[in-house]
Structure formats: structure tokens, C-alpha cells
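Could you have a look at this structure, given as C-alpha cells, before my questions?
The complex is shown incomplete by one protein chain, all other protein chains being positioned as in the whole.
Entry: chain A
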Amino acid sequence: MGLLTEGSPLSWEETKELAEHVRQHGIIQFINLYKRLRDRQGDILKWGDEVEYIIVKFDNEKRQAKVSLRAQEILTELNKKELEDPTGVKSLWRPEYGAYMIEGTPGKPYGGLLAHFNIVEANMKHRREEATQLLKPDECLMSLTSFPRLGCENFTDPPSKPTPNEGATRSLFFPDDAIFPGHPRFKTLSRNIRQRRGEKVAINLPVYRDENTKIPVDDSHKFSTAALPDHVYMDAMGFGMGCCCLQLTFQACNITEARTLYDQLTPLCPIMLALTAASPLHRGCITDVDCRWNVISCSVDCRTKEERGLESLKNNKFVIKKSRYDSIDSYLSPQGEKFNDVPLTYDPKIYQQLIDNDIDHLLAQHVAHLFIRDTVSLFSEKVHQNDEEDTDHFENIQSTNWQTMRFKPPPPNSTIGWRVEFRPCEVQITDFENAAIVCFVVLLTRVILSYNLDFLIPISKVDENMQNAQQRNACKERKFWFRKDITTHISPPEANECCKKGATNCEPKDCEVYDCMTVDEIINGKEGDFPGLIPLINTYLSGMDVDADTHCTIQQYLKFIQRRASGEIFTTASWIRKFVTEHPEYKLDSKVSEKINYDLLKTICAIEKGEMSCPELLGYSTMSKTKENIPTALSKNC
């Protein structure tokens, strides 16, 4: 996303009126761009990461930590450099949902040499330093998935009050003032999602039950019928979109490779979610989940009661199974077709229109399925478009389908090719960890392409894994469906039969393309049964020309991931849980008090800055050889 152009958002009534207009033109725009770009070939590997940060303000006297609502002020400064020198800057800065959040990406994408893996962490460090320079001495830039006391009384600086009876959000807990004020998009989205849904969004996370945990958790249920008494209840988009994530996007050499990688990474999404789990605390409580995923999913769930299947269909067209923020529903590559075992909801007329325009079944149903959603944000300047050239209406729907993976067509008039975005990961505390995770995923894509690996399992099993991945301590304790034999694209004929018929009539033995594995087994391998993703990466690397510094760095990253997967060191979520529950002030009541919150965030800041070592979270070797630039002897190679 480029710098957001400002504009005038339409009211919800106007937006709703134009929903069909956006849909029709969005589809035409996709058809046109597909015709133009389907045969685009020969793009090299380019990729980039996105790290989101929150700005935290510490009151060291009162021992309190708040989110600092200064993102707009800081962004304005950060964007100055880019406006002066758009192609020369080392980092790009964008607003995010929270008035206390910013998002940083590398100024230019990384390229297709292995040596590029060695500049990722340096770039992340640079970004952190660049933004930190603009902070006040009592502020800290933190790559933290969820602010533990978000939505608690006085969680912002300056203080702000929720407005349950007016404004965009109408939350009992989350003030509109905590939404990024610098662009109308964010408040408009909040308002429109609430209005489309017909009521406030509702997020209920099971509370972690400790000795003194009180049920009901609080008196939310008195104010809202949506609140479940034994859950941590949240009622605003900000609880989800106000979380930070770690995402990465890479360019494929053509549309076929993009479809292959979109599919192949899909079964990895829940595994990476479990591995990067980092958000057990919400609204001042310890919950029984480790991840943000369902929180965000519910926080932007714009489905009406009819669409959620609670009332019979009268005004709406479809019953829709998932929120517009959720895991993907179908594979896109021919190998994936037989694993598309979840019926897709879409408008047959749109599907047919795509088919009539020479778009194949898999892509047509994917796009038609995305387009069951209405626009939830429309600007008056963007209503009328040239469908031959513009793609805003397509992007309007595409970019508000926030799924685990995103299949991205080339933007109009650019040198950029077909891309895939990987979106499940939670952001980690340190640049070392974040660099390790993005490098691991991108390395894995190279291994998949080099060895023609196949990770596909039925999409329904990926959905099961997604829910499993968020459970408390899932990385260490849960098992996940994962493909047993990843080396061949040719499944045994009997397994194919099973998938077609539905597995019920078959002996389970014949159907088991997949098995139950722990994250450890998937990442590190299981003697005699499964090679493991890291051994596969290491074998791949032994066939590549890797410079010594880069290989040293990658080894540190892979060892770190191996340790996280094996349980030798904590996931961020487990570590945070431990910190809170072992805090002297913790009263075994599942509550994260102001002081516990302060100590936790102070400790995280110190770990991130390297002032405090934390081997139980990071292991002992976190010193990579990351550097700013690629050696000239290598840069000539690509």
C-alpha cells in the first residue's frame, strides 16, 4: 500500500447503495487486469516484510504503561524523508488502525540472492532506530502483538474516554480517540462494519481460569447481551485491528508459481501461527488463547444476523461461514483442487461471468468468493473509475478480505509481478526473532520450488489446525494435521479416490495423506517418518552458493526456530504468561494489573534493547552477522 490518499468517505447509507456498483466494476476490473497480465513471465524473486509497532509511554513514578496516541505526529515526520526521496529511503512508514500504531517496511524490496537474507535484520533495526529517534525519553517503540491492557480504564496517553452511545465504535471500552485520526479510512471502517452488522462486533475469549479467577469475569454481561460471563468480552474493531502482526509478501516468477506458493504455504499458516503465538493477554486479563487471530476475525465481522445463520435470509443473499478476516477457503493450483473440500459460497452469476471471460474454475471461484463481501469503505473520489485501467474497486474488496494468505495481481502500470502475501504470523519482541521468521518462510518457498514439495491437505483440516493453533501452549502441546509424504505430487490412486468420494466409506488407512504431528515434528522432523522443514532447508542450502556471513546468520535463525519448535525455549505467549503468573503482585485472579503490565512492558523493552538477556525466550545465540549491504562480489550475481 502506498501513502494513503486522503479523500471524503461516503456515509454508510451511500456506501451501501453503491455496494453493487463496486462489486460489478470490481469484477470487470479483475477480468481486464487478468487479460492484460495473465501471461506475464520471468519476474525475479523480490520480497519484503511488514512489521507493526505500538508506541508505549511509561510513567516511571506511578509505574504505569499506556499506549501513546502520537502515531500521527511521528508518522508525519517519518514520511517527510520519503516525500523528499521516494526511491532512496531505507524504510517506508504507514499508518495502522491504532492512533498508537505505525507500520514499517523496507524502502526497497529484498532481492533473489541468498545474501539478501543477511540484510533483513539490519533493515528492521534501522527502522526501529529511525522511529525511536522521534520518541520522547519515556516512550518506547514495541513490536508487541497485543497491548495487555488495551481497553482498560485509562489505557491511553493522553487519557481518553470510550463513547458507548455515539461515534464510530460505540464501545464500552475502546475510545474513538484511540483510532488513527490522520486518515478517515479507519473510523469509517469501524462505523460501517458496525452498521452493516446491525450491532457492535462481539469478541469473547475464554478466560484463563486460575485459583482466584472470578466468574463472571466482570459485569460486561450486564451491559451487553453479547458478552459471555466466563469470557473476556470485547466490543470494538480496535481490539483486533489494534493488534500488531508480522507479514511478508513475495513476488513469483509468474501466475502459476504464485498459485502454487499460495497453496503450498496455506497448510503452514496454522503452524506458523502456533510457533509465533504472542498474545495471551487481552483487556487486562489472561485468556486461554495464545494468539490474536480470532480476536481480529471477530473484530471486523461485518456479517448480519442473517448471514451468520441466526435469522432466516430476507435482506441478504448468503449465509456466510466466516468473517472477512479469516483463513482462506480454497486452493488455487490444480494440485490443490482435490483438497477443496469446503463448499464455497459465491454468486453463480459472478462466477459465470468470470468463466465466460476465460478465467479457470479455481481462480473464478476464488474471486467470486471474495466478492460475496460488500464494500465497507468507499470514498467519493473513487466511485467512478476507468475499468480498463483502474483497479480500485477490485482492490476495495480484495484488501478488505483479510485472510491468512493473499493472492495479489500486479498493480496497474508497474514493474511488479504476481505476488503472494503470508499473513498469519504474530509479531515478536526483537528484530532477531522477526528476521528469523520471515527468512524461514521465504527460504521455505525456495525449498518448495526447488524440490517440488507438496504440503497440501484438505482445506477443512487447515481450518481445524487454525483453531487448534490458538489454544494455550499449542506450539508445545497440540498436534496438527500435516501431510505425511511431501516429496511427491502423485498421490497414491486410492487416496485420490477417497478424497473424491469423501472419506467416510474408505478405510482410514487409504485416506491418510496426512497425519497428526506436533510443531516440533513438523519443523525438526521425526526419525524415519518426516524429514522436517529445517533439515529440508539445510539440505537446500548445501546446494546453494551462500556467503559465509549470510550462512552464519541463517544458521542462528534456524537454530532459534528449532528451539522454539522443540519447546526448548518459550514462545512469546508462553513467556508472557509465565512473567505475569509469576509476578509477585499477581493474585491468581487472571488479571494483569497496571503494575504487572508496567513491569512486563519494561522488561520487554529491556530485552529488545539488549539490556537484559532472556535465554529462556531467545536461546543463547542471538547474534547474527546481519549487515546493511550485500558484498559487491555477490551483488553482481543478480
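Methods note: a contact is a pair of C-beta atoms (placed from the backbone, for glycine too) under 8 Å apart; a residue touches a chain by one contact, two chains touch by 3 or more; residues count from 1.
The working rule: contacts and distances are computed from a predicted model.
J.: From the list "Chloride channel protein", "Eukaryotic translation initiation factor 3 subunit G", "GCS light chain" or "Probable cytosolic iron-sulfur protein assembly protein 1", give the UniProt name belonging to the chain omitted from this structure.
T.: Result for the unshown chain: "GCS light chain".
J.: Which residue among A:167, A:334 or A:535 touches the omitted chain?
T.: Touches the omitted chain: A:535.
J.: With respect to the chain omitted from the figure, which of A:135, A:319, A:344 or A:552 is a touching residue?
T.: From the options A:135, A:319, A:344 or A:552, the contact with the absent chain belongs to A:552.
J.: With the missing chain put back, one of A:111, A:164 or A:567 would touch it. Which one?
T.: The one listed residue touching the chain not shown is A:111.
J.: Touching the absent chain in the whole complex: find that residue among A:446, A:578 or A:595.
T.: The missing chain is touched by A:446.
J.: To test your reading of the contact rule: which positions on chain A touch the chain that is missing from view?
T.: 42, 44-45, 111-114, 253, 446, 449-453, 485, 487-488, 525, 531-532, 535-536, 538-540, 542-549, 551-552, 555, 625, 631-634, 637-638
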